[in-house]
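With one protein chain held back, the other chains of the complex are shown just where they sit.
Coming up: chain A.
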Amino acid sequence: MFDNVNWLEVGKAGIDTLLMLAGSLTLTVAIGIPLGVLLFLSGKGKLAANPVVNAVLSFVVNVLRSLPFIILLIVMLPLTMLLVGTSLGVLGAIPPLVVGTAPFYARLVENALREVDHGVVEATQAMGGSTFQIVMRALLPEALPGIIAGATVSAIALVGYTAMAGVVGAGGLGDLAVRFGYQRFQTDVMFVTVVLLLVLVQILQMLGDWLVARVSHR
């Protein structure tokens, strides 16, 4: 049992996966929320309706979402070099992970904002709230459960993407599974990495659900 498993390597890969996940999720949220808010506000009949801005943003988001992640990884190589100085390791994996996930998350944020009852927006307007206040004080707090649920979905998608990022030398558990488990037929390594990824996904989902329940007052 587990003859081929180098536990030190597994530990290192696990930490790499966690680092990639933490870094890319933070940036995905930081970019996805403002982008989702812009998509929502510029939409038809919304607070800052602007068909041109909406069409452009929507197009960019759709293009990025329709690129298979494996292609994005390769296409992004020069940009990644430019941004973080390397295309390898944890650091090199983060730009493509963010570019691949942030547009997806922005759509989830947009959907969460759409779920907020328009009456709340109207009431805030009637109280003399500015558009900025409506977004910060009413829309985002009301949509928070959906925004967190979206972040959970995105985090789990990112776990899958980190495995693919192994292809361009990113390291991590997925990389271990591919190089040892798949290419060298070390089934035990494959088994260990898959179980670890499964546990990670399970923890992320439970954490997300717990947070959603905590902020949900509907």
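Please note the rule applied: contacts are C-beta pairs under 8 Å (C-beta built on N, C-alpha and C of every residue); 3 or more make two chains touch, one makes a residue touch a chain; residues count from 1.
Going forward, contacts and distances are computed from a predicted model.
Asker: The chain dropped from view, which UniProt name applies: "histidine kinase", "NADH-quinone oxidoreductase subunit I", "Methionine ABC transporter ATP-binding protein" or "Cytochrome c maturation protein CcmE"?
Answerer: Answer from the record: the omitted chain is "Methionine ABC transporter ATP-binding protein".
Asker: In the complete assembly, which of A:4, A:58 or A:125 touches the absent chain?
Answerer: A:125
Asker: For the chain left off this view, which of A:11, A:51, A:141 or A:160 is in contact with it?
Answerer: A:141
Asker: I need the residue numbers on chain A that touch the omitted chain, in ascending order.
Answerer: Missing-chain contacts on chain A: residues 117, 119-120, 122-130, 133, 137-138, 141-142, 144, 215, 217-218.
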